[in-house]
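Left out: one protein chain. Kept in place: all the others.
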Amino acid sequence: MRLEGIFAALTTPFGTDGSVALEKFKDNVSRYNRTGLAGYVMIGSTGESVLLSREEVDRLWAAARESAAPGKTLIAGVGVESTAETIARACKAADLGYDAVLAKPPHYYKPLMTPHALELYYRSVADASPIPVILYSIPQYTGIPFTAEWVAQLARHPNIVGIKESSGNVSLAADIVSLCGATFRTLVGSAATLFPSLLLGAAGGVLALACCLPDITVEICDAVRSGDLTRASVLQQRILWPSRLIAGDLGPAGVKHAMDCVGYYGGPPRPPLLPLTSAQMTSIESAMAEVMAAQMANSRSAANWP
Amino acid sequence: MRLEGIFAALTTPFGTDGSVALEKFKDNVSRYNRTGLAGYVMIGSTGESVLLSREEVDRLWAAARESAAPGKTLIAGVGVESTAETIARACKAADLGYDAVLAKPPHYYKPLMTPHALELYYRSVADASPIPVILYSIPQYTGIPFTAEWVAQLARHPNIVGIKESSGNVSLAADIVSLCGATFRTLVGSAATLFPSLLLGAAGGVLALACCLPDITVEICDAVRSGDLTRASVLQQRILWPSRLIAGDLGPAGVKHAMDCVGYYGGPPRPPLLPLTSAQMTSIESAMAEVMAAQMANSRSAANWP
Amino acid sequence: MRLEGIFAALTTPFGTDGSVALEKFKDNVSRYNRTGLAGYVMIGSTGESVLLSREEVDRLWAAARESAAPGKTLIAGVGVESTAETIARACKAADLGYDAVLAKPPHYYKPLMTPHALELYYRSVADASPIPVILYSIPQYTGIPFTAEWVAQLARHPNIVGIKESSGNVSLAADIVSLCGATFRTLVGSAATLFPSLLLGAAGGVLALACCLPDITVEICDAVRSGDLTRASVLQQRILWPSRLIAGDLGPAGVKHAMDCVGYYGGPPRPPLLPLTSAQMTSIESAMAEVMAAQMANSRSAANWP
Partner (left out) sequence: MRLEGIFAALTTPFGTDGSVALEKFKDNVSRYNRTGLAGYVMIGSTGESVLLSREEVDRLWAAARESAAPGKTLIAGVGVESTAETIARACKAADLGYDAVLAKPPHYYKPLMTPHALELYYRSVADASPIPVILYSIPQYTGIPFTAEWVAQLARHPNIVGIKESSGNVSLAADIVSLCGATFRTLVGSAATLFPSLLLGAAGGVLALACCLPDITVEICDAVRSGDLTRASVLQQRILWPSRLIAGDLGPAGVKHAMDCVGYYGGPPRPPLLPLTSAQMTSIESAMAEVMAAQMANSRSAANWP
């Protein structure tokens, strides 16, 4: 399994009646297959995981497995409040042929979810999961901050292989990299900090923005690897505003509308997530238009090179 | 429907294999039927709602309906992240003959769950629910604080009839009472503030502590109603420490062990909730022993009265 | 020294040129002398302590000492960031004949102000202060929450005699009362929770609202002591809204305008505190008019009693 590069945190398409639109989903995946994305995260926060029934999750997982091109790494979002149900979902994902699972921490009973309780949770999941486990740090949604030391302790478990760090705290990501070593994979969850994180040792990113801008995010990663930091820096600047607007402020609804702008199927979010206002739609449309124009200018000038 | 007095926020008993122990649950309810409790909340935070599958919830709801004595008000905890699933659960509860539903706010996508988004959520649920809706304020778990003004706006909806206010903020409860009027029922969720809240106009409480100490919590409420505030004050002092220790610090596992101390079936919590350490068990046992001794001394002296 | 009942947290009057208006201050104190207030807190948060120079503080302390009637307890707000400067201020207050000092915790270096560091701070101040020390819990301004256990540890120091608990958390106040015993004085800092706090064992209150409504706050305290809880409850309801509006939402500027409404000198706050908008002024005026009308109706009906 290749756990580096850019992973798209895929959205879940809904039809006009609110049900899961499986065919639209498969069409999206077919297109993503032709990009340089390293793989897909199925049913994370961007995938509106908490708004789906277990049965819907299973159908989406199966559809992704079926549609994903060979070589694309498949990661299943399995973290729910119950330890047993998290394990059950990890086993299901393994059965379907997934490569790894991603588990956010249980967080409803915040004051009881001490570092010790969460360590036991992750150890139970990692012991029982037939496929490797990736930790998921997203304190803005869970209210549970991770420390680098706590992550490093869990990183010693042979079946815990990485972390998706979505707090946006670049220092934390750098600390995790330096305490956990290179075999433990730190993937950042925020496109706004992709370039600096890669520079400080992150292995890649799991990005909502990669749903609407897969090529440019992949290009940033490739530029860093090939040492072209100036190019990476220019591209990072280019996605700063879209990243903040689309994935940061507007959530799944924003990502979906940006996908609609560039030919993927986005569609509406599921309530209680609100549909975008027309002002929000317009902002996204101009942000996307600006990025696409800059990218095209680029490739034209590249094409002119002898 | 009687929406005042003390409601027990019932726990969910699990057997040694981790599955729901329905017979134990029914036995508990039979005993609660003989107390002065106004009714039961089925599947709230104390009931480990977020650790149960939908099927387990349905079976527990049916069992409660079957076991509850006539006259006991039955309230179903229905709030989940998805608006549609919350409504589906409210309809199911209504079908089973429940009196009202209690809905915590969706909270995973915190930055997107603006007051406006949450208002739409609650209006959708209240429009669709065949039985009255009770709001649920529990910011220590959800990260979503309610303001009295926001509650007052929702209180105008004819199918939103009350609130369970579990933040422990007595001023907030008092503000809600004064802004929403007497027909809107404010039930507090914290035994530690029961007496002052009743004095400031709360209609009652939905209490985890009522699972292990139903009589004394009911007695506080009765004493306030009959104007015996000195008695209420003494009793409130008596439950202060157990309330803090059992329901506050130790959560469902604490409540369950306290139930075991007085002959109800408590049993273990479901992971990732941790079982109690033996030191924690001992603290609960002595807190419970102290309250029971004080209560018995009381009734003996009462019995000696001519 | 009498450390129970209602203390006014006095405001600092400023003239039109922004300087301290000492004569206005003395006039206010002369009027407060004729009320049932137990004493005055000089230079706390309501007194805009952090906006005054050390020299202004000294002049105000001297003026209060000179103007206060015999029998009124005088408490000096001395807590600043530096331990040595806090002690110097405590010594100055003692020299001037103050009865006790009130010290908020140093809080600028929040992550370094551990419970241990703060314990050392308070022990140093209490060891060096010639007069008794009162702790000051106001996490909404300092970001430093106190726990009841931590307070109880400090309460064993012979020169630490009480706490002003301004968080508004009634359970915390009750826990402090029950862990620290009756000789340690718990004074609450929020008029909105005065009645319930007194019922649960608080010795009184240090209230901004007592600057504009001294009589009614004293009356609540007296009613609780004489066992007339119904009267206390009615009066508490009466001040709920003014308390929230004036002291809670609008801070020193609100308290000052409410003082202006009833014949005390309030005047403007010092920048960066904003002057009130006219809408805010009008709200305060009507809240005050309502309370005064209710109080007058009361005393008229009392006067008619044979």
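Each chain gets a letter, A, B and C, in the order it is written, and its residues are counted from 1.
We take it that a contact is a pair of C-beta atoms (placed from the backbone, for glycine too) under 8 Å apart; a residue touches a chain by one contact, two chains touch by 3 or more.
All values reported here derive from a predicted model rather than from experimental measurement.
Although it is not drawn here, the omitted chain touches the following shown chains in the complete assembly: A, C. Taking the complete complex into account, C:273 is the one of C:62, C:96, C:234 or C:273 that touches the chain left out.
Across C:112, C:182 or C:279, the residue that sits in touch with the chain not pictured is C:112. Checked against the full complex, the candidates A:30, A:114, A:183 or A:237 give a single residue touching the omitted chain, namely A:237. In the full complex, chain C contacts the hidden chain through residues 18, 45, 50-54, 81-85, 106, 108-113, 116-118, 120-121, 124, 140-141, 143, 249, 251-252, 270-274.
Within the complete assembly, residues 168-171, 174-175, 178, 190, 192-193, 195-197, 199-201, 227, 229-230, 233, 236-237, 240-241, 244 of chain A touch the chain that is not shown.
Everything that follows uses one rule, which is that only the chains that are shown with their structure count from here on.
Of all chains, the one whose mean C-alpha position sits at the greatest distance from that of chain C is A.
Chain centroids computed from C-alpha atoms place B closest to the centre of all protein C-alpha atoms shown.
Between chain A and chain B the centroid-to-centroid distance comes to 37 Å (mean Cα coordinates, whole Å). Residue positions of chain C touching 2 or more other chains: none.
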